[in-house]
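Missing here is one protein chain; the remaining ones are kept as they sit in the complex.
Residue numbering begins at 1 within each chain, and the chains themselves are lettered A, B and C in the order written.
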Amino acid sequence: MTSPAGDSLIWSKDPNHPANLIPSLCAKFWTLGWVTGTGGGCSIREDDLVYIAPSGVQKELMKNTDIYVLSLATQEPTLKQRTYLRAPPSLKPSQCTPLFLAAFTRRDAGCCIHTHSQWAVLVTLLLEAGNPPGSPAARVFEINNIEQIKGFGRGHNKLGNLGYHDTLRIPVIENTPHEEDLTEFLEAAMDEFPDTYAVLVRRHGVYVWGADVHKAKTMCESLDYLFQLAVEMKKLNLPWISSIARTAPDRDY
Amino acid sequence: MTSPAGDSLIWSKDPNHPANLIPSLCAKFWTLGWVTGTGGGCSIREDDLVYIAPSGVQKELMKNTDIYVLSLATQEPTLKQRTYLRAPPSLKPSQCTPLFLAAFTRRDAGCCIHTHSQWAVLVTLLLEAGNPPGSPAARVFEINNIEQIKGFGRGHNKLGNLGYHDTLRIPVIENTPHEEDLTEFLEAAMDEFPDTYAVLVRRHGVYVWGADVHKAKTMCESLDYLFQLAVEMKKLNLPWISSIARTAPDRDY
Amino acid sequence: MTSPAGDSLIWSKDPNHPANLIPSLCAKFWTLGWVTGTGGGCSIREDDLVYIAPSGVQKELMKNTDIYVLSLATQEPTLKQRTYLRAPPSLKPSQCTPLFLAAFTRRDAGCCIHTHSQWAVLVTLLLEAGNPPGSPAARVFEINNIEQIKGFGRGHNKLGNLGYHDTLRIPVIENTPHEEDLTEFLEAAMDEFPDTYAVLVRRHGVYVWGADVHKAKTMCESLDYLFQLAVEMKKLNLPWISSIARTAPDRDY
Partner (left out) sequence: MTSPAGDSLIWSKDPNHPANLIPSLCAKFWTLGWVTGTGGGCSIREDDLVYIAPSGVQKELMKNTDIYVLSLATQEPTLKQRTYLRAPPSLKPSQCTPLFLAAFTRRDAGCCIHTHSQWAVLVTLLLEAGNPPGSPAARVFEINNIEQIKGFGRGHNKLGNLGYHDTLRIPVIENTPHEEDLTEFLEAAMDEFPDTYAVLVRRHGVYVWGADVHKAKTMCESLDYLFQLAVEMKKLNLPWISSIARTAPDRDY
């Protein structure tokens, strides 16, 4: 599956090289409770090269030698068997791979993060319990008039960020027994919500992407903040949507 | 925007130099959940020099070279375009700048911290939901008879700290789409509450200042402690104000 | 109790040697709140050698010289007085010893972790309060349709992991005044639930084991995640068991 030459792809003294950065990000995510028990994952794309955390590794202990590398040009998301430029000999590739690739190919993303954050899971459970099964309301998380919403871009190929009065909408897809089977539903949600940078997966977690590591990570942090806030608001009987009026036209953000 | 000489302002071997201290404080604040997703910020003033964390940087990764420096004497809070003694070439100045300057000019503060702490946001939401819109009760957080209240000074130009039986009052202003537009409301709250060292911003967070870094940081910690306690008290149906009588005159604190 | 030669068993430069790994694991567990106040413990087996954290030591400060070593072949679980290949001169052996040995002898486990996690304790209290005393429902924690369930193996000598639609079942045994007296009940629960990798102890905590350190630790993390999620679900009136249908036969995991 890998050529000996592949190892040159994952050795660098630069801490921001993807093969070094993915392990340090995953260690940080572990402390945040996002990748407990080998759950979740992370991938970085640099031009045609895609670096992916492996399956089943303790996320706070990951090393550069655990990283998979593949060429985006040679991939189709639905492939069952992939060819890697570099594959660790004793590990398994992440089942998140086709979902990461969807963000890279459909949104030109440079980084995609998948977390099992409990706040994300609880938000999807609250939407499920509070709305008729399959109803539109059960399939999108909405919140507005919270400052942290300004941490999100307006959408792919759009300039600027959301404003304070804008409603952040994150679609929710149903979980499937096999993670790679989520791909078609993730892609459909991307089509239905062309401006979203994230998709929630019911009873499972969230996928968040961005143009680069900085944007993907900070949007993932902001989203986790909003999910936690939303859960606490529910405990305190505070609604997620408020009717505070926009009193003046928005300027640039 | 910056002279080459400006860089001398941000290089020092002293870990307590503002250009070193702001990054180490921000990294600490990130672990406390105060500056998630590039939210929040921090500024330190030494005499006429004001050092400010930039906009949009991952707070736990900030470096001294990211710091803006300006001269307080040459500033008006309402300026839209500022001249900096030192500006990082590829970053944007913080939208919090005029709010930090308000604390420096109106209260002679030496440090101002802005957090997006969820506990602060939840307290403002509880005040909003529990009181008529725009009512006085919705516009001030009050708590008394909690020991941690003694962590606050009595007010600018007043000696000593609050006592256990004193009621801590933190004004709440409404959020605006653009952070710099908060300035006039922050200043009005400072005028209305001349003894306060903090102003809550509804659905947004809190600004806390003090005569120096030590005082601003420890008051910000104490306030966040009280906000968290207040949210937990609400979940447990415990009132924020109690009528425990002052049984003897207070002595100095 | 120990021969001078015993000390060679606990000195190694390899950070993954059990005498080094147990202290570093326990320090990590301390930050997770699993082994607060000297509670909980950890044991690793390599072939016939069993390494055990001592009783009563601050878990974040443990050293290799604190570790007990015994030979599995020479042990009976019910022994009151054990012979150790290596025993620290001034410490006491863990009361968890016979419970760890039960996992090693009955399930061929390579690692067993015991936590006092509050989430585990709260789950056992909720089962006790919500069901008739001694009823079957009070004696097993059940949850399904949560992605993190896939972090568990199907059972000893079974291939693969649980699926998303499978129901995870963790038996609960009643606590006893003396930890070693739990052994017979732990063994009975192992017999009744031959596929389980964990046993909850009411008002006490949980024992989790696996074929090696990696598997025991990641299952323990996944389980703690599910216990915390279950407690939060209860606060939000969300049921632990849902009737989401399995729409297609499961494939391999």
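As a working rule, a residue touches a chain if its C-beta (ideal position, glycine included) is under 8 Å from a C-beta of that chain, and two chains touch if they have at least 3 such contacts.
All figures in this text were calculated on a predicted structure; none of them were measured in a lab.
Every visible chain touched by the undisplayed chain in the complete complex is listed here: B, C. Of the listed residues C:Ser12, C:Asn175 or C:Ser242, the one in contact with the hidden chain in the full complex is C:Asn175.
Per the touch definition above, the residue from B:Leu85, B:Ala102, B:Val140 or B:Met219 contacting the chain not shown is B:Met219. When the omitted chain is restored, the residue from C:Leu186, C:Val201, C:Ala216 or C:Leu229 that touches it is C:Val201. Residues of chain B that touch the chain left out of view are 145-148, 151, 163-165, 214, 217-219, 221-222, 224-225, 228-229, 232-233, 235-238, 242, 244, 246, 248, 250-251, 253.
Take chain C: the residues that touch the chain left off the picture are 33, 36-39, 58, 116, 118, 121-122, 125-126, 129, 175-178, 201, 203-205, 231, 234-235.
We take it that only the chains that are shown with their structure count from here on.
Chain A has its Cα centroid nearest to the centroid of all protein Cα atoms in the structure. Note: centroid distance chain A to chain B, computed from Cα atoms, is 32 Å.
Between chain B and chain C the centroid-to-centroid distance comes to 45 Å (mean Cα coordinates, whole Å).
Residue positions of chain B touching 2 or more other chains: none.
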